[in-house]
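Here it is: the structure, laid out below.
All protein chains but one are shown at their positions in the complex.
Let's turn to subunit A:
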Amino acid sequence: MLRVQGLCVARGGIAVLEGVEFALEPGQALVLRGPNGCGKTTLLRTLAGLQPPLAGTISVPQDSLAYASHADGLKPMLTVTENLAFWAAVFGTGAAAVAAALDRMNLAPLAARPAQNLSAGQKRRLGLARMLLTGRPVWALDEPTVSLDAASVRLFADMVRAHLHGGGAAVIATHIDLGLSEATVLDLAPFRARAPDQGGRRDAFDEAFA
């Protein structure tokens, strides 16, 4: 479903990870671990297609990956329902999916509230509820549990588990234990790239502007 071979990713034109290899089958989750700045976000952005890899291949069926970044992409002036309805329309999943996502992330009581009046944890839950509307099998989640309380983390873990049982897969960068028995942990520290002055790679595109 998702196969990564010899992947080298760069941030700001300098390679941060090299030789990353993993494969995900339906029903599997991969938890990315590693110290701050080791390249978890960069790896996820590369998987999502927001930036090209320096080297290596990512094979994933077209339009099958949904990405959730650090930022939730919420519009503060729109209500909770309007925010979700927009993404449902973009991904073509419909109004019934919005209601289901609201229930799933326990947001139904807040449905008519403008997003700017939500707490940080509620905003995060709303951002994660968007994943349910993408209808895509592979989720790439970047630090999904930031500012969530223990109950919401369980809610989120249940959501991911249901997604996996439905034949989906997920790549999750997180520092906490989600209690997902299906998940394998990939420590990124061994894949750290060499610095450019020690023979590490550089991105030719950014080098042109350096």
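As a working rule, contacts are C-beta pairs under 8 Å (C-beta built on N, C-alpha and C of every residue); 3 or more make two chains touch, one makes a residue touch a chain; residues count from 1.
Throughout what follows, contacts and distances are computed from a predicted model.
K.L.:
Assign the chain not included in the display its UniProt protein name, restricting the answer to "ABC transporter", "Protein-export membrane protein SecF", "Protein translocase subunit SecD" or "Heme exporter protein B".
P.N.:
"Heme exporter protein B"
K.L.:
Which of these, A:H70, A:R154 or A:R194, touches the one chain of the complex that we don't see?
P.N.:
Residue touching the absent chain, from the options given: A:H70.
K.L.:
Among A:V90, A:V146, A:A162 or A:V185, choose the residue that contacts the chain missing from this document, as touch is defined above.
P.N.:
Considering all chains, including the one not shown, the answer is A:V90.
K.L.:
Using the definition of touch stated at the top, determine which of A:M1, A:V31, A:A48 or A:L132 touches the missing chain.
P.N.:
Of these options, the touching residue for the absent chain is A:A48.
K.L.:
Provide the residue numbers of subunit A that touch the chain removed from this figure.
P.N.:
The missing chain touches subunit A at positions 45, 48-52, 63, 65-78, 82, 85-87, 89-92, 130.
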